[in-house]
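Beneath this line is the structure, given in structure tokens, with notes to follow.
Only one protein chain is missing; all other protein chains are in place.
Lettered A and B in written order, each chain numbered from 1.
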Amino acid sequence: MRPAVSALLRKELRLELRTFQVIPAMALFSITTLIVFHFSLDEDAIDGKLAAGVLTITLLFSAILGINRLFVSDHEEDGFDGFLLAPVDRTALLVAKAIALFAFLVVLEVVAVPAFDVMLLDPELLSADAIGQTALTLLLANLALAIVGTLVGALAIQTRARDLIVPLIALPLLLPVVIGTAKLLAPTFAAAGAEALPGRWLAILALYDLVFGLLAYAVFDFLIED
Amino acid sequence: MSGTRLRLLSVATVITLIAGYSLAAFYAPMDADQGFIQKIFYLHVPMAIVALCGFVLAGIFAILQLRTDDSKWDLRSYVAIHVSIILGVGVLITGAIWAKASWGHWWVWDEPTLVSFLIVFLLYGTYTPLRFSIEDRTKQARYASVFAITAGAFVPLNFAAVRAATATVHPRTFDRTGNLPGKMALAFLVCFVGMAFLYWLLFEYEIAHKTTVARLRALKRKLADDDDGARARRSAAPELQVS
Partner (left out) sequence: MTAAAIELDGLTRRHGEREALSDVTLTLPAGATLVVFGPNGAGKTTLLRVLATLLRPHGGTARVLGKELPGEGWAVRGKVGFLGHASLLYRDLTARENLRFHARLHGVDAARVDALLDAVGLKSRADDPVHTYSRGMVQRAAVARAVLHDPELLLLDEPTANLDPRAVEVVEPLIGAASGRTRVVTSHDPVGGLRDADLALGLRGGRAELLAPAAQVTSARIGELYR
């Protein structure tokens, strides 16, 4: 399966670099959202739970945007057929797409998190600890977003109201991730300096990743075959 | 299910429910804090548990659908979700009534079970629009099954996450369901069994209805010798293959 995943991934990245369908939209949307938050909250130095919530929401909705576009290029020109005709494991597509989405999310966060820090976060809170903890939290969250995003994206691409179906289905499914991310970021952005991460929530996020990873692996074939 | 067995089930359901709610109203002790309104617990909690089991059951039917490609499992999955959603509406309404009576608010975030239930309800609310937006019937069945399996696996995960997230500052009566006093436990048990029967009854009725409609349509098609089924309306309901 590895050569197939590699071939698919190269194609994904090459397409994205050529057409910029996904990353710029997500990045721009995240910045706009942060600006909206600034004005609607009338804040420029937030911390703790509020900071965690704002960042989580911004990343989540930007991710949804990306998920909506994940399978668009494949769907045109009966794209899945090309893959289905090849003598490869169908799950290779799941793995490749999830890795690609994960990569796109990392790029998104490289833009959005500094922007968040500059625009909204209390400037005193940026420490090495905070950055490290944020990175770890987002790593686990990205994994969940990538898996669920690929699954829901593949489900939605064949329906008619594709852009509606993705958020409607993905958001409830991702709620445990939202909870976990917020619970992990809140102490990270605590007013008195980054506190230790509650291990329980790291475990819950990791468990979610595992369960959905296995689930996606099991059901993905049925989504793309006929 | 045959007509006779369906009638038997109806009778059993009615009897059990009446018995259960009589026990709840008159036999079980009154709650000191909340008074009579606490008794809504006997309606709300069994409904919630049965509805959630229904969602998980739908996931199991969906697995069977994917394995056997037999549309009868898709129908059962669809109906299971349908009935669970109906009960779900009841759960949310009774939950809100109870919240209002206990805390003065129609909605409380402190109650993890209620919150988890809302999330699950919202998720399954997308099931029918999802089905409706896929025109090809076989694809519809397959995608709905994938959804039902994913959502079914999600239910326990969601409950665990929300429970962990919610501060248990206000313990509620049914948090202590594990150690209900004897009289309450009996009333609860009977209500639960009654609710399970009710679910089963609604399930079987809807299955019988849909199967009959499918057979009727197949017969009509045979009579008219109609090959061009293109006139079939777009529908979210599963299509039964009846020869």
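Rule of thumb we're sticking to: contacts are C-beta pairs under 8 Å (C-beta built on N, C-alpha and C of every residue); 3 or more make two chains touch, one makes a residue touch a chain.
None of the values given here were measured: they were computed from a predicted structure.
The chain that is not drawn here is touched, among residues A:Gly53, A:Gly79, A:Pro198 or A:Gly213, by A:Gly79. For chain A, the residues touching the chain absent from view are 3-4, 6-8, 10-11, 14-15, 18-19, 73, 76-79, 81-88, 225-226. On the side of chain B, touch with the chain left out of the figure occurs at residues 135-138, 221, 227-230, 232, 239, 241.
FYI, only the chains that are shown with their structure count from here on.
Averaging C-alpha coordinates per chain places the centre of chain A 31 Å away from that of chain B.
Here chain A touches chain B in the complex through residues 151, 155, 158-161, 164-165, 168-169, 172-173, 175-176, 179-180, 183, 200-201, 204, 207-208, 211, 215, 218-219, 222-223, 226, going by the rule given at the top. Contact residues of chain B toward chain A in the complex are 66, 119-120, 122-123, 126, 129-130, 133-135, 138-139, 142-143, 145-147, 149-151, 153-154, 157-158, 160-162, 164-165.
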